[in-house]
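For this depiction, one protein chain was excluded, whereas all remaining protein chains were kept in their positions.
Our next item is subunit A:
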């Protein structure tokens, strides 16, 4: 039996199907979750996918954060359920305070879409164990509100505890403080990042690299070996 990984579809999610596909390619079983679901159908992990849920109205992720499905996600994430937030999913995780800091509009005020170089800073989380610390990867980035901000105390704490999981290399695409592309919670089960690993899992598509696939093989190994 393989691991069952839920992917939540909110009104305005865009990358839920790509994420399901990435999970399947890694060898796990994707389970579609709906924003109105009041339980998580016994999945072993959850991905909050990219998109523009609720049109980014109010703030990106601010309305989705109060969806019925987020109640069990928040509760179980605090108890150790692995949760990955990609792009809009990352924004939802900060709005839900499962991850510290907040997301704001890119400093240049434009939408950005590019192949982004990143450094994996923390290969010890549930979602990054198939990388090695310091590894450089290329995965697509596409967003409007990608600027990670936090107060100095939080930034210092994240740096000191090795909780900056991914950092932008060569070019900071949005003005994120400390070039932060993604972070993890203290326990390492909740990870959020702006770039899109689910768009870099097949050699035929995009840049031809599969640098995003280890996200999904990492979690599969963790769940199957658990």
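Convention: contacts are C-beta pairs under 8 Å (C-beta built on N, C-alpha and C of every residue); 3 or more make two chains touch, one makes a residue touch a chain; residues count from 1.
One rule holds in what follows: contacts and distances are computed from a predicted model.
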Protein name (UniProt record) of the chain left out of view, among "ABC-2 type transport system ATP-binding protein", "Anti-sigma factor RsiW", "Phosphoribosylformylglycinamidine synthase subunit PurS" or "ABC transporter permease": "Phosphoribosylformylglycinamidine synthase subunit PurS"
Residue touching the undisplayed chain, where the options are A:151, A:170 or A:186: A:151
Touch with the omitted chain, as defined above, among A:49, A:105 or A:182: A:105
Touching residues on subunit A - with respect to the absent chain: 58-59, 62, 66, 94-95, 97, 100-102, 104-109, 149-151, 175
